[in-house]
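Take a look at subunit A:
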Amino acid sequence: MSTSTNSDGEQPRLAVTDLSKRFQMHVVDGREVVGLDSVEFDVAAGEFLAVVGESGSGKSSLLKCLHRTYEPTDGTIEYDTGDSVVDLATCNERTILSLRGTDVGYVSQFLREIPRVPAVDVVARPLRESGSSPEQARETARGLLERLQLPRELFDAYPATFSGGERQRVNFARGIAPRPRLLLLDEPTSALDPETREHALKLLRDYLGDDTAVVGVFHNHDVVERVADRVLTIDDARVVDVRPTGGEST
Partner candidate 1 sequence: MTFLDADGLTKVYGEGCSACLATTGPEYDRNRCPECDSVVACADVSFEVRDGEVLGIVGESGSGKSSVAEILALDADATAGTATIRGHGDVLDADYQRRREIRDEHLGMVHQHVHDGLNLSFTGGGNVAEKLLSAGWRHYGDIRSRVRGLFEETEVPVDRMDDSAETYSGGMQRRVQIAKAIANDPGLVVLDEPTTGLDVSVQARVLDTFRRLQREQDVATVVVSHDLSVVRLLADRVLVMRQGRIVEAGLTDRVMEDPHHEYTQTLINSII
Partner candidate 2 sequence: MTDAEPESLEELHDPSSEGLEGYNYAYLDEHTKREVRRATLKAISIPGHQVPYASRAMPLARGWGTGGIQASLSLLGPDDVFKVIDQGSDASVNAANIRRLAETTADIETTTDTTAASVIQTRHRIPEEVLTDDQILVLQVPVTDALRRVDGSDDRNRTRHAHADYSKMWVALYESVVQWGEVDIGARYPVMVEGRYLMDPSPIPRWDVPKLHDADNLFVFAAGREARIYAIPPHTDVEPLAFEDRSFRVEHFDEEACDACGSTDTFLTEVEGEDGERRFACNDTSFCEKRQRNSDCAKDDHLERSDIAWGPGTGIDPNGFVGDGGEDI
């Protein structure tokens, strides 16, 4: 297994060591299911790490462990807040709550929102919650949705009636809106047509600047090659390869 550290040897934004996740399925005779097995990698500030692997290999489990939506069974997830290093695997839940949204962003595959909230407000919410004025938040939200080519007439409509791709754009905009320092993306462009996807990927770099560390699950090989700095391959719950983009799998 290859683990890369920053070339200059500084503390990476995220350092994952020996991370495992096992599920105890009480409902199915207490059977144990392994989601992740001794995963190790790190990501530097400004770096884009793509995660690839077959369906069911553990990609989403990894992102969810990083987000603490899954509680890791073993291992550490060291996140550098700038002031200190926090182990996301074991730290207090309150710490997780305070990091979420502003520090750690997560774009899931599915939009989960209170129905009957207009798209622009869905996107503006995390901004408002981190202190922007309602107008300023909506302004930024509109800008993001525009860049994602969401038809203007949908801005004030409820996402519940949107197409899969439209909904995904709202979700995407919401995730990046507060400019998190660590962004977790789970197939954020899977339902977008190639042209819209281009806009989304371009927005990612333009909007986030070069400080955000990104861990993104992507299916599309071209996308990975274009946006990622390195690619991590998972197979059957284990990391089987980490390599820079442009090269061949070892």
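By our rule, a contact is a pair of C-beta atoms (placed from the backbone, for glycine too) under 8 Å apart; a residue touches a chain by one contact, two chains touch by 3 or more; residues count from 1.
As a selection rule, all candidates are chains of the complex that A comes from, given by their letters.
What you are looking at is a predicted structure, and each value in this text was computed from that prediction instead of being measured.
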**Message:** Using the contact rule from the top, which of the candidates 1 or 2 touches subunit A in this complex?
**Reply:** 1
**Message:** Considering only the defined contacts, which subunit A positions touch candidate 1 in the complex?
**Reply:** 23-27, 64, 67-71, 93-94, 96-97, 112-117, 128-129
